[in-house]
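The complex appears here minus one protein chain, its other protein chains still in place.
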Amino acid sequence: MQLTLGPVLYNWQPDDWRDFHFRIADEAEVDTVVLGETVCSKRAPFFAEHLPAVAERLSAAGKRVLLGSAILISLPRERRQAAELAESGAFMVEANDLTCLRYLQGKPHAVGPFVNVYNEATAAWLAERGARRLSLPPELPMASIRTIAGTLPAVTVEVFAFGRVPLAISARCYHARLHGLAKDNCRFVCENDPDGLPVRTLDGDGFLAVNGVQTLSHTCADLLGEAVALAGAGVAALRLSPQRCDMVAVARVFRDVLDGRCDAAEGHRALARLYPDVPFANGFVHGTAGAGMVA
Amino acid sequence: MQPAGSVVPQVPAPIAAALRPLPLLLLRPPLAMLAVRIRDRHPELFERLGPHAAKRFGLDPTDLPFAFVLEPRPAAPSVTPVRQLPRDLDVRIAGPLGALLGMVDGAFDGDALFFSRSLQVEGDMEALLALRNAVDDACIDLRRIALSPLGPAADPLDRAFRRVRAAAGRVAAHRTESRSWN
């Protein structure tokens, strides 16, 4: 079982973003790292200057680099960026929207968790057009994962295993809306919440996290307990989505559990120390409410 | 702000008061007949209800001094009048009689009545939706089913029904401004 570090979904300071990935390159036991601004095209220019150095350092450290495309593409500028990304050719592209797939047809590419792959026929259709990796939608239950992975042994099937789960994308920016700002003049207020802006219910229960145009779960996915079963189902990679915690240590915990150096319960306790105050959840993979934790 | 649902016709208070001493036993035979006649004319309604035909629905016309328990069993459907709804119901629907009848009649949209707070609902929402959708599809002509056996004695009731139908549509809106989208 491989480990993939997903793209940073939040608006981190460019230097933090660079240093985070440098450390991942030097220390983290992950096989693949996805780079690129996938949530908001307005943020992309800030990372652009660091991207070549980060990609190079990761590659030099033996990690496979994927470039993630934007999740929601509507502006002409965003379309151009998607087309350029698909044609750049330096690294494999992870398509998060069909916009990009139009340009990737026939080229080896990855399909990200934001493309709707719910069944083996769709997975096979994409594989025929060049998809080598499929990171499945986080809401898929185990039975679907098993069927898809079992049908496509030649494709690297990946499951979202750690991090707040991306649940929705919108044309509307909730960070801007909450701050009473227009989206076009948002002043990048999302940078104040590098781990997402907490959203509670009226009863005060933690519920969601807002990240600009994206809405994520309040809970943090933890599929350590399912890792062995997922491997048995033919899943070839687990995705760890960066949160504001020691992701190098998080990757080590997953590696330890996968390699039998510690059991899932022990790993779970380690994760709780590394990322405290956020409840863990695994409901989606069990076909129940995603916010829940099935023991 | 107008009170919600003020356009849904209300049973006038004096009439409601006059109905208070009415022995519910008197209502039982016509309601039993009504339930059976609806069943005979609209078998598709029960197919649409599916498993929810086994549920117990409380219908509470808030402008009348009594309520009804509906048990839409295909074999033995019943509508039972009660002074007060029992606690062990699957669903409770409360609102002016005009709103409840208007939904059956196709004059009112149930969601709009809910949005305007003319209708209060509690309990098993799946069962409620199934009943609402099944009744809406059945296009039950309550007037004909209920009144035809009564002959000319039904005239005052008939007029009441027509008033509901004539009010068709305009559930009072609180505010109707258009919102900008940002």
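A and B label the chains in the order they appear, each numbered from 1.
Criterion: a residue touches a chain if its C-beta (ideal position, glycine included) is under 8 Å from a C-beta of that chain, and two chains touch if they have at least 3 such contacts.
Please note the rule applied: contacts and distances are computed from a predicted model.
Chemist: Refer to UniProt and select, among "Ubiquinone biosynthesis protein UbiU", "Transketolase family protein", "Deoxyribose-phosphate aldolase" or "Multisubunit potassium/proton antiporter PhaD subunit", the name of the complex member that is left out.
Modeler: "Ubiquinone biosynthesis protein UbiU"
Chemist: Among the options B:34, B:49 or B:146, which residue touches the chain absent from this view?
Modeler: Considering all chains, including the one not shown, the answer is B:49.
Chemist: For the full complex, which residue in A:2, A:59 or A:147 touches the chain that was left out?
Modeler: Touching the chain that is not displayed is residue A:147.
Chemist: Name, in rising order, the residues on chain A that touch the hidden chain in the full complex.
Modeler: Touching the chain left out of view, chain A contributes residues 71-74, 76, 78-79, 82-83, 97-99, 101-103, 114, 116, 118-126, 137-140, 143-145, 147-148, 165, 167-172, 174, 176-179, 182-185, 197-205, 207-208, 210, 215, 217, 283-284, 287-291.
Chemist: Name every residue on chain B in touch with the hidden partner chain.
Modeler: The missing chain touches chain B at positions 1, 3-4, 48-50, 52, 103, 106-112, 114-117, 120-122, 124-134, 136-139, 168-182.
Throughout what follows, only the chains that are shown with their structure count from here on.
Chemist: Calculate how many whole Å lie between the centre of chain A and the centre of chain B, each centre taken as the average of the chain's C-alpha atoms.
Modeler: 50
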